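Only one protein chain is missing from this complex, and each of the others stays in its spot.
Take a look at chain A:
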Amino acid sequence: MSSAPSGTNNFKVVLLGEGCVGKTSILLRYIEDKFNDKHLTTLQATFLNKKLNINGKRINLSIWDTAGQEKFHALGPIYYRNSNGAILVYDITDEDSFGKVKNWVKELKKMLGSDIVLVIAGNKIDLEHERMVPLDEAESYAEMVGAKHFYTSAKLNQGVEELFLELTREMAERFEKNSQTDNNKSARVLVVDEDTPTQSSCCSGNRSN
């Protein structure tokens, strides 16, 4: 949400979704497009940075991968706070994973409102013949919650680039709109930001007594 004085926008994007739906693969595919494994400066696929320049606008994407195991679900808020965008990944051959995406959408809407750009990705379209999540259902759901829907295949490198590009454009647009519509928006954001520190300080104050 913040911008360096140089005019570079930093956007934080979280990848959410059930385990094994291919979050990490999508991320790797997006980065690997230019750098193969051996070129990765960091050997972990949990956090990656990508510099983009869309039509003269500099954008720095910080992409955070999250753990998909159910037991870590409760940690979601820690990861997605202050995010500008979220990619919700499901596996088209797994009905449950789509249900999980719906849960995430609900949670994100509740916690972050419309400050966050949502993109839903149906991964593994290389396994089209095993599809369990109906095409219409997914797309109409996405439309309902105001999210873009993409079909991707990390394996075949389909749709990944488009997914990120669209998300980035959307985030840039939203960011611009927010900074234009006077300070109302930012004031609201500030209130949200302040919530956490005051809470923590009041707690620690109590304890120190």
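Everything below uses one rule, namely that contacts are C-beta pairs under 8 Å (C-beta built on N, C-alpha and C of every residue); 3 or more make two chains touch, one makes a residue touch a chain; residues count from 1.
Just so it is clear, contacts and distances are computed from a predicted model.
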Per UniProt, the name of the complex member that is left out, chosen from "AP complex subunit sigma", "Ankyrin repeat domain-containing protein 27-like", "18S rRNA (guanine-N(7))-methyltransferase" or "Family with sequence similarity 114 member A2": "Ankyrin repeat domain-containing protein 27-like"
Residue of A:83, A:123 or A:152 touching the missing chain in the full complex: A:83
Missing-chain contacts mapped onto chain A: 1-12, 15, 19, 23-24, 28, 34-39, 41-47, 49-56, 58, 60, 62, 64-69, 71-72, 74-75, 78-79, 82-83, 161, 165, 197-198, 200-201, 204-205, 207-208
